[in-house]
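Input: one structure, supplied below.
Excluded from the complex is one protein chain; the other protein chains are retained at their positions.
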Amino acid sequence: MEVLYFAWVRERIGLPKERVETGAATVAELVEELRAREDRYAMAFSDLGALRVAVDQELADFDAPLDGVREVAFFPPMTGG
Amino acid sequence: MEVLYFAWVRERIGLPKERVETGAATVAELVEELRAREDRYAMAFSDLGALRVAVDQELADFDAPLDGVREVAFFPPMTGG
Amino acid sequence: MGAPRIRIVVQQAPFDFGAEADRFAAGRTDLGAVVTFTGVVRDADGDLQRMEIEHYPGMTEKALEAIAQEAATRWSLGEVLVIHRHGPLQAGERIMMVATAARHRKAAFEAADFLMDYLKSRAPFWKKEHGADGAGWVAARDEDEAALRRW
Partner (left out) sequence: MGAPRIRIVVQQAPFDFGAEADRFAAGRTDLGAVVTFTGVVRDADGDLQRMEIEHYPGMTEKALEAIAQEAATRWSLGEVLVIHRHGPLQAGERIMMVATAARHRKAAFEAADFLMDYLKSRAPFWKKEHGADGAGWVAARDEDEAALRRW
């Protein structure tokens, strides 16, 4: 699965995207796995209320299932316009 | 005093403006004088609810005083934009 | 942000919407939001030969200026533009435009909406449609008068 990071999530983790092999059933489980990796991940995911997630390029909730998903993205609230 | 007519008021009366010598104290009194002149005036002023008036180029009511006024205009509700 | 720059244009000739839009508030670094509204001659039934717009020279300019000043009193605006044509127009031609520039989008949107509501019912223009079956004055709509009560 491709995992993408944008804005300050990207800056904290230090990369824009990476390939992640995971058995996580939901976004929340994926977040737990990532958090456990290193401090920079723990920092990026310290406050889920400040984060948004997209699953296969659609906005989703943290309890969204990951079955068959190719791409998950984490980012702060959007500031378009 | 100059009296101006616009849109269908102008068409009914048959002229865009005219000089009127009047002792009318208010717009309503001026309307009464004009109505008494000829049928075309009576027709143009038959329904005051369908008319608007401007006194010296400002929208006004029919009871507006005419003392010192140089220009009165009668027209239907406006349709700008 | 102080008094806005207000520009009012009343003319028979077409105006260059693209050029007006392009230069309106151009390069201002204090205004984050620009809204334009453009009114176009519609031909709903496909039989409009032309529209004639009559106006009240002298009062028109004063009324538009007053409407723009009123908008500037209610919202913090950097620039305001109103252009309105009169005379004969064809279907598809641009009749008029308003533009507002403000710090934030809410003020720019509301002020443009307000300008249009006032301009519809309080600026001395009258439209006559000439069609295959004759000509008729466009009637004011009750909802246009009602729209004024929002503000």
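Here the chain labels run A, B and C in written order, and each chain numbers its own residues starting at 1.
Keep in mind that, in the parts below, a residue touches a chain if its C-beta (ideal position, glycine included) is under 8 Å from a C-beta of that chain, and two chains touch if they have at least 3 such contacts.
Owing to the predicted nature of the structure, the values given are computational and were not obtained by experimental measurement.
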Touching partners, among the displayed chains, of the absent chain: A, C
Hidden-chain contact residue, picked from the options C:Ile6, C:Ala21 or C:Ala66: C:Ala21
Candidate in contact with the missing chain, chosen from A:Val3, A:Ala54 or A:Val69: A:Ala54
Which of C:Leu31, C:Ile83 or C:Ala107 contacts the chain that the document leaves out: C:Leu31
Touching residues on chain A - with respect to the absent chain: 4, 6-8, 10, 54, 57-59, 73, 75-81
Residues belonging to chain C that touch the chain removed from view: 16-19, 21-23, 25-44, 46, 48, 91-92, 103, 105, 108-109, 112-113, 116
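Rule of thumb we're sticking to: only the chains that are shown with their structure count from here on.
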Cα-centroid distance, chain A relative to chain C, in whole angstrom: 48
Interchain centroid distance [CA atoms averaged], chain B/chain C, Å: 26
